[in-house]
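One protein chain is absent from this view; the other protein chains keep their places.
Moving on, here comes chain A:
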Amino acid sequence: MSVPTTVSGQAAPARAGRQQPAGTKPRKHRGWRSWRREIIVSIVLLPICLIWIYPFLWMVGASLKTDTEIFGSVSVLPEQPQWENYSRAWYEANIGPYFWNTIFITAFTIAVVTITTAMIGYVIGRYTFPGKKVLVVVLIATLFLPEGYTIIPVFDLINQLGLSGSLWGIILAESGGAHVIQIMLFAGYFRQLPNELDEAARIDGAGFLRIFWKVMLPLTKPAIATAIILSLMRVWNSFLIPLVLTLPRPELRTLAVGVYSFQGENMTDWSGMAAASTIALLPIVLVFLALQRYFVEGVAGAVRG
């Protein structure tokens, strides 16, 4: 074990080594003990992880089975895929319209939240102005104050705005929730961009809007991606707001509310319920698998901040 890399007494080379991406770490002095350890850990973890995601595998399997095949069975694979479960869920249980409602609400809410939080994050991160301290204090206070039961006034407000019969009411209510994490994410990201950038742009005659839109915003793509993912997770999975706001109008339900009501209305149609659940979860799971980095980054921001 007394190999040269353990001269960690000298900080400089060790630190340089640490900054290398994990993959390029020199591996040549990995002994067989370390191999053995990796193999044992992997063999122990793999079944645990498969059990961990088993509920989802079972759900997808059940969505392609007949009800008699599902009952009392542990296996995941169907004998003969029953695709009509999906058409039954889509058409008869109204999962189709709920799907489009959810897409519509999610898309607009993400657009509104990302644009507005980027704008306020930009001025908090890069400018000083009278009232800035108050603004930041209020933002942070909303995280800690007991909020009571805000869904009641929100419900009331949406009614008074005349939006109770449309998806716009849900979009507004979702967009207006405190998005402090996104704001702080943007503020932090904008703050560390070099000042020379906007000075150069200002000398070229660019105004406030152009500097934001053409110079600064394009440099914050990772922050934008993380903010979008955070909003996506929140809106796609939101339950209480759409549940309460669609109480008088079932046709406006989102997938979360729709599948929940499906359970109440068709207790015994397990394959239909599994198909509806699969339709509802598949989009967010696919986005997660494709853009994992931003999901992890968004969640990690809560601790780093």
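One rule holds for everything that comes next: a contact is a pair of C-beta atoms (placed from the backbone, for glycine too) under 8 Å apart; a residue touches a chain by one contact, two chains touch by 3 or more; residues count from 1.
We take it that contacts and distances are computed from a predicted model.
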Protein name as given in UniProt for the chain not displayed, "Peptidase S8", "Cytochrome bc1 complex Rieske iron-sulfur subunit", "Carbon-monoxide dehydrogenase large subunit" or "Sugar ABC transporter permease": "Sugar ABC transporter permease"
From A:L77, A:A107, A:L219 or A:L247, residue that would touch the chain that is not displayed: A:L247
Option touching the unshown chain, where A:L64, A:A93, A:L172 or A:L185 are the choices: A:L172
Hidden partner interface residues of chain A, rising order: 1-2, 5-6, 8, 11, 14-15, 17-18, 22, 25, 27, 30, 34, 38, 41-42, 45-46, 49-50, 52-53, 55-56, 58-59, 62, 70-74, 112, 115-117, 119-120, 122-123, 127-130, 135, 138, 142, 144-154, 156-157, 172-173, 175-179, 183, 194-196, 198-199, 208-209, 212, 233, 236-237, 239-240, 244, 247, 255-257, 259-260, 262-263, 270, 273-274, 277, 280-281, 284-285, 288-289, 292, 295-296, 299-300, 302-304
